[in-house]
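Single-structure report; data block below.
Every protein chain except one is present and positioned as in the full complex.
Right after this comes chain A.
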Amino acid sequence: MLKIEGLTAEVDGKPILNGIDLEVPAGGIHAIMGPNGSGKSTLSYVLAGREGYEITGGSVTFDGIDLLALEPEERAASGLFLAFQYPVELPGVGNALFLRTALNAIRRHRGEPELDAMQFLKVARQRMQALSMPEDMLRRGVNVGFSGGEKKRNEVLQMALLQPRLAILDETDSGLDIDALKIVAEGVNALRAPDFSALVITHYQRLLDYIVPDRVHVLMGGRIVQSGGPELAQQLEASGYASVQAAA
């Protein structure tokens, strides 16, 4: 489903990604771990199409389509979703309006009818209950004044509503309490299907107890230096990245 080959990218002339090779098959859940500043968020932004990152080499295909040639909204429309490490605040923009605008944009692309305010509310309420989110979060400005955990849950709510085919979760577990962690994991697991894949970026093996990955990759210095099964995450938890560095 997602195929990254020899991907290199720079920011302001500084190389950050130094040749990434990664393939996530349909239905696969892959985890990416790695020390601070190793390029995990950069990889997720490059995949989602954020401006300011210069692709200097390599290729990315999504279902065989050249992903890098698409605008960010086209990537979203074709099913790519990024849960932000730092969700962005939109003052004055009601969360409900934001979510509905996003959902209808995606539905338009899929050729599905748009939802009016009432239909949307019904769907949103269901999803929010599943995520134990209080309903007043719909009325507040997007992420404005949300606590760290609330922001992350709002990302998962968006994911649940938009039903992507490839979800990239950038440290969605950071800042979540234990209960919230389980809820978020359930949110991801609920989407599990033969044509749903996920890239789960995390620092903690704990999340992977709930979202059990098929593969775990270690990203260091803008490269994947080691890959393995779920046991790799446990190993890292025990001995840190120094051991990987030595092995690489």
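Annotations
Rule of thumb we're sticking to: a residue touches a chain if its C-beta (ideal position, glycine included) is under 8 Å from a C-beta of that chain, and two chains touch if they have at least 3 such contacts; residues count from 1.
In the analysis below, contacts and distances are computed from a predicted model.
From the set "Fe-S cluster assembly protein SufB", "Sugar ABC transporter permease", "N-methylglutamate synthase subunit B" or "sn-glycerol-3-phosphate import ATP-binding protein UgpC", the protein name that UniProt assigns to the chain left out of the figure is "Fe-S cluster assembly protein SufB".
Contact with the omitted chain, checked across A:Leu7, A:Leu43, A:Val60 or A:Ala76, is made by A:Ala76.
The omitted chain makes contact with just one of the residues A:Val11, A:Leu68 or A:Ala105: A:Ala105. Among A:Ala48, A:Met128 or A:Val156, only A:Ala48 touches the chain left out of the display. Looking at A:Gly13, A:Pro91 or A:Pro134, the residue that reaches the missing chain in the full complex is A:Pro91. Where chain A meets the chain that is not shown, the touching residues are 48-52, 71-73, 75-77, 81-82, 84, 87-88, 90-94, 97-98, 101-102, 105-106, 109, 117-118, 141, 158, 162.
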